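All protein chains but one are shown at their positions in the complex.
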Amino acid sequence: MTASAEPRLTDIGPPHYEKYLHPLIKKNYGQWRYHENLAPGVYCHIAESGDRIYTVRAGTPRLLSIQTLRIFAGLADKYSGGYLRFTSRNNLEFLLDDPARIEPLKRELIALGYPVGGTNNAISNIVHTQGWIHCHSSATDASGLVKCVMDAVYDRFTHEDLPAKLRIAVACCLNMCGAVHCSDIAILGVHRLPPKIQPTLTKVCEVPTLIAACPTGAIRPATVDGKNSVAVVEQQCMYCGNCYTVCSAMPMNDADNDGLSIWVGGKVSNARSAPKFSKLAIPFLPNHPPRWPEVVEAVVKIVEVYAQHARKYERVGEWIERIGWPRFFQLTGFEFTRYHIDDFKHAALTYARSAHVRY
Amino acid sequence: MTASAEPRLTDIGPPHYEKYLHPLIKKNYGQWRYHENLAPGVYCHIAESGDRIYTVRAGTPRLLSIQTLRIFAGLADKYSGGYLRFTSRNNLEFLLDDPARIEPLKRELIALGYPVGGTNNAISNIVHTQGWIHCHSSATDASGLVKCVMDAVYDRFTHEDLPAKLRIAVACCLNMCGAVHCSDIAILGVHRLPPKIQPTLTKVCEVPTLIAACPTGAIRPATVDGKNSVAVVEQQCMYCGNCYTVCSAMPMNDADNDGLSIWVGGKVSNARSAPKFSKLAIPFLPNHPPRWPEVVEAVVKIVEVYAQHARKYERVGEWIERIGWPRFFQLTGFEFTRYHIDDFKHAALTYARSAHVRY
Amino acid sequence: MPVFEINGKSYEVDEDGFLQEPERWNHEVATDFAGTEAITNLTEEHWKVIDYIRNYYLEFGMAPMIRKLCKETGHKLSEIYNLFPSGPAKGACKLAGLPKPAGCV
Amino acid sequence: MPVFEINGKSYEVDEDGFLQEPERWNHEVATDFAGTEAITNLTEEHWKVIDYIRNYYLEFGMAPMIRKLCKETGHKLSEIYNLFPSGPAKGACKLAGLPKPAGCV
Amino acid sequence: MPDDNPKTELLDELENGPWPSFVKEVKLAAQTSASAQDLLRQLELSYQEKKGHWKHGGLVGVLGYGGGVIGRYSDAGEQFPNVAHFHTIRVNQPAGWFYTSDALRTICDIWERHGSGLTNMHGSTGDLILLGTRTAELEPTFQELAQAGFDLGGSGSSFRTPSCCVGMARCEWACYDAMKLCYDLTMAYQDEMHRPPFPYKFKLKCAACPNDCVAAIARADLSIIGTWKDEIQVDESAVKTYVSSGLNIQKDVCDLCPTKCMAWDGHKLSIENHECVRCMHCINVMPQALRPGKERGAVIMIGGKAPIMQGALLSSVLIPFVAADELLDTVKELLRRIWDFWDEYGNNRERIGELIQRVGLPAFLDGIGLEPVPEMISAPRDNPYIFYQARKDGEK
Partner (left out) sequence: MPDDNPKTELLDELENGPWPSFVKEVKLAAQTSASAQDLLRQLELSYQEKKGHWKHGGLVGVLGYGGGVIGRYSDAGEQFPNVAHFHTIRVNQPAGWFYTSDALRTICDIWERHGSGLTNMHGSTGDLILLGTRTAELEPTFQELAQAGFDLGGSGSSFRTPSCCVGMARCEWACYDAMKLCYDLTMAYQDEMHRPPFPYKFKLKCAACPNDCVAAIARADLSIIGTWKDEIQVDESAVKTYVSSGLNIQKDVCDLCPTKCMAWDGHKLSIENHECVRCMHCINVMPQALRPGKERGAVIMIGGKAPIMQGALLSSVLIPFVAADELLDTVKELLRRIWDFWDEYGNNRERIGELIQRVGLPAFLDGIGLEPVPEMISAPRDNPYIFYQARKDGEK
């Protein structure tokens, strides 16, 4: 431990990215002409200069030990001049100037257990969150769900045979760290009981902040033992957990009632249609670690029905909009329930406001 | 006056429509096979039986004197066996079994000043409201506006050369009696000052009802001379007039500040696209009776730009959705202002939520 | 402001004959107004309705909604029209000395 | 519940060292806690901030928002960090005897 | 008859121009009616001042009814005594607005005796409107109308006069008998129309196909929109006739089909009927070749209205399909349940559509005993704020 000997440094910001750029990238920065997809997980960008940079992409669990990171560093040294990057979906990318190294790198990655793929019309890595690994709010474990689902759709990562990109996300509570709200398929941890107010509340929480935190106004001021406290109007609570976020004395976790909901049809790209929110497909599935079979089954079902019925280039949401939601429920066999009908602020705008009906 | 001699009748309901049906209609009721448009204002329905009924449609000002109604009755006797009807847009229709009578009837109607047309891809009659003729809330006169606008687009009534139907409506206040909120072009009377609270309020109004009537919560309880009354938070008032509807002591009319707004792109049919609300085109034009030149000019502008640019079968709203609102404002030359941007309840859903931009 | 005169008394009313001096109301006033609403004789049943409306108004500042009126007085709507031929709003509320109701009853 | 001991006194605190006995707070308590937040000496400037936060809390039941704190004490945010190196939330609020603030300061 | 002709410089201007003039109509009426004369005068004043001269609505009516008349007083009654009272009578129109010349004349005669001689043919809701009379004339007018077979329509917090498109009387696309249904429902709810029983107005309109020629979807609390369940009826040879007489079937039909479920291969039109949303466009373009299917009925929609007070609403789907012969019974049962719920939970001046917004569609469906189906929505919720129904601890 030597740090304390040095003068204290603050506000230096992140390292400049240029330091980490492959020389070929530095040379052709902003001068790329087009790209080609050579194989699942492998693509090649061709510069105006004619230079070519080859990318090999591998899946990771995102949660990585330093041991594994060192292995990746070693692979980079061996194959890509020490240059590598991570993607916005937690995949690993090696940047090669020599196409001959692609296959050996792939082989080594696969041997180490890191699948190559995730490009183009594949299922890429699942964007996810902390879950029971590190977060206080989580209704489920994110990493575990990701592992189970990716095991089940593994071939969709290593192949590019879907109609379009399919992006899955997991978030362990309604805070939705990640992009669950705009994913082709989203798995969302949910609570289903109101917070259990703890007696410590008056000591540890700011009551006005707490009251203001409830989106439905379910939290009312109340006096407990002569102190300012709160009461929860249970019928008005929809279990969002925002009260818990601001006040530790409002815990939500409940082994029997926490579980998962499944959402579909979101996207963020502007390609073709505008970005869309994910919509509710299944309101509740039980938390069944370690393998969450119900969740895996539901996701696989959606993927397979989509793969079978969507047209080329159609994202999940675009496909469903074309065929209509009634057909989506028919094809997947998912039950349509009262929970699917919005009853929050803009609910009325989600009602079917035309006589357009399919039979 | 003999009525009082008879026993008092109530709840008898309207006359049964069958009494008023042309024999050919009675015979072929529910057995029509198709129709043909013979000329503007003239169409023919062909029954499975081969029978044909001819309809001649004429425009009316809706506000009709008994003198005129008797003339219509006379025409019906002369040409259509005494059978006639009115349409859902206040046009008059004569039902003929003899095609030879079409031309003479048309001639006579036109001579009397009642134009034949309004069918197919024409501008039909303007659905409108009471205005200064009979209503207490009106920010303008409906009948006068209709007359001025129809004078200006007269040829569009007697010809069918628009890309699609074009439906105009006028309402004299935000209550929108009629279908202003779903019209291709709508002219809407608006107030622009908050209600002027009258001292009689405490005598003539129900204060709780009044407070509940304000959509923005601008009306607050207040005590005036020891009595329950109200105050208006002027910044929160958007001049809807609902307070006046429930309380005569909150008048809104103001010669200098009342005026008109113009709305476009609504429709009610389910043909092709779903029904749509009309959207704001011009937030304010002055009240200039008797000819309202600014309003007439604006409507004509929209009609002409639409006629020039829209594709066949495209209603105004469908056309604008295709070309985008920025282009609509460019083509019409109307100014885009802060007022066009929604700031009511669902406002955020009207923001442009994608990177889709035309340049 | 129009004036309604009866038996030597005169009341300030609006065009529709609604009393504009709320503080003057009492049973006698109601009786005075009965004739204008095609009622010849105010029975106990009438008073039940009138008093209910009056008390509701004094408590809440407005006329009761029609379903509440029916529920609380035990009358079906048609019976209220039998008692007050011009209806609960125009008839009963007027006799109860309320301002013209805003669409409720 | 963890306990913070100093000069023979002991305070109930949470894991982050925030006082859990709001009623016990006074300037001495603040002084006791100063060392935990890398402050050697509480100056007048410190007290101005601490007292403002404390009073705001007593009045409104919560910590002031950061912009309010800066405005009312006349300090720029960087100055507050100079006074309280662990920052307004962790440092100043702790010394002011507040519960752990919910994201405001 | 007063013989000094009103001076109406501004209004006179509105006798010019090709469109028939309402001013001419008022002047015609003014030949025999003093109130029409004063109306002209007051209107001229409004045109000068850019301001209306009517006082806040009155409360007048006929005995035994709580609606059907819109009370109106002038604020310049001294100046224009003949419109000091100027109430409007709403007369329930015959379904489809069909008349005989005799029927029209009967109305004219009654109105000549009792009112201004001015009418609206028709009001926006659909009523035949008799425009302007004095309080004392209301009851006699009403009884003369009744003797002639006419009754009043709705106003206030009542079941409002239903209206319907021309439907089977003269339209080949009618998927159910809109005029009959409109008439039957009107007759079934005379009480609710004449004696306002609701928290607010309730409007019902019948359109016999999705073209919705009566603008039901935008204006009615309950809309009954005709549609069909089976396949569009195609007359192949008529399709070819359209094409050979110049119709660009690809561009004007297939490309405009909202679900692109039609294809034209140069010879044959094929329709994936299970993708068709029954929008009518293709049928509208080729009435001789295409027709709605044979299994006909209607989609029932709820909640349309103008903006006051939470913003305008378009109707939304409540029952995706009811067979034509079950419509009357189904609608009656449905209305019973809807009105019960509204009665129980509706606020004063809250339309049914706003009530549904406030309590949420799921709660409303529970209340009226309908199962949720995906046809009711354009898309499922996108927010995760789900009110999972109460479970006891430990229970699953």
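Structural remarks
Should a chain be cited, it is by its letter among A, B, C, D and E, assigned in written order, with residues numbered from 1 in that chain.
Criterion: a residue touches a chain if its C-beta (ideal position, glycine included) is under 8 Å from a C-beta of that chain, and two chains touch if they have at least 3 such contacts.
Note that the structure is a prediction, hence the values are computed from the model and not measured.
Within the whole complex, touches from the chain that is not shown fall on A, B, D, E. Residue E:311 is the one among E:311, E:360 or E:374 that touches the chain missing from this view. Annotation: of A:119, A:202 or A:242, A:242 touches the absent chain (contact as defined above). Residue positions on subunit E in contact with the hidden chain: 307, 311-312, 382-385, in rising order.
On the side of subunit D, touch with the chain left out of the figure occurs at residues 15-16, 18, 38, 62, 65-67, 77-78, 81, 85-90, 100-104. Counting the whole complex, the residues of subunit B in touch with the unshown chain are 174, 176, 181, 188, 190, 192-193, 215-216, 234-235, 238-240, 256-257, 261, 263, 265-266, 277-281, 283-284, 286, 322-326, 328-329, 336-344, 347-348, 350-359.
The working rule: only the chains that are shown with their structure count from here on.
Averaged C-alpha coordinates give centres for subunit C and subunit D that are 65 Å from one another. Averaging C-alpha coordinates per chain places the centre of subunit C 33 Å away from that of subunit E. Shown for subunit E are the residues that touch two or more other chains, namely 55, 63-65, 191, 210, 212, 217, 225, 258, 277-279, 314, 348-349. Annotation for subunit C: residues touching 2 or more other chains are 18, 62, 100-104. Pairwise, the chains that make contact are A-B, A-D, A-E, B-C, B-E, C-E.
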